[in-house]
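Below is one structure; the comments refer to it alone.
Note that one protein chain of the assembly has been removed; the remaining protein chains are unaltered in position.
And now, chain A:
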Amino acid sequence: MRRKWFYLALSALALSALVLAQGRYQIGTPLSEQEVQQWNIRPSILANGVGLPPGQGTVDEGARVYATHCASCHGATGEGGAFTRLVSEPFPITKDVDSVDFAIGNYWQYATTLFDYTRRAMPFATPGILSDDEVYAVVAYILYQNGIIDGSEPMNAQTLPKVQMPARALLELDPNTQKRFPWIKLP
């Protein structure tokens, strides 16, 4: 009887040693990459374009998407609506521009952010209803309205990351952050 308890205790000890091997608690359910993708319904788009889906859209197609889904809040052409301005001069902003006039063409620093945010969170009350092609198209339209692209080529995973935003020239890493994290580089 005593021996039985001894072995039980020993095996419990062995188990806890096993569980905490490498400092792990063995809690949580492993997921396959496919299962991760089922959960990842709004994948992040990195500044280098990683994460951009297949598909594309033109300025003309974007004008139609914009009129249907965006104009009621942001104005017929990206300005003059009740909510955030999407188009505003000068490009880029200066320290004298009222922040109410911070918009995509003069303040946003990465074109990829526009795709990421539009697909992630717009339209405001019904996020997720636009197809990837529609998102590419409306992104093309907004960039065109801001004078950033000339509309000669559609926006897609190859063209969008190459679009240079004027405000990127103003963006710097906070010097205090740089001191603490010397390895950080802005994309």
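Basically, a residue touches a chain if its C-beta (ideal position, glycine included) is under 8 Å from a C-beta of that chain, and two chains touch if they have at least 3 such contacts; residues count from 1.
Rule of thumb we're sticking to: contacts and distances are computed from a predicted model.
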{"item": "Omitted chain, identified by the protein name its UniProt record gives, among \"4Fe-4S dicluster domain-containing protein\", \"OB-fold domain-containing protein\", \"ABC transporter permease\" or \"Sulfoxide reductase catalytic subunit YedY\"", "value": "\"Sulfoxide reductase catalytic subunit YedY\""}
{"item": "Residue among A:Gly80, A:Pro127 or A:Gly147 that touches the chain left out of view", "value": "A:Pro127"}
{"item": "Contact footprint on chain A, counting only the chain that is left out", "value": "22-25, 27-33, 35-36, 39-40, 42, 44-48, 50, 82-84, 93-100, 102, 104, 107-110, 112-113, 116-117, 120-121, 124-125, 127, 167, 170-177, 181, 183-184, 186-187"}
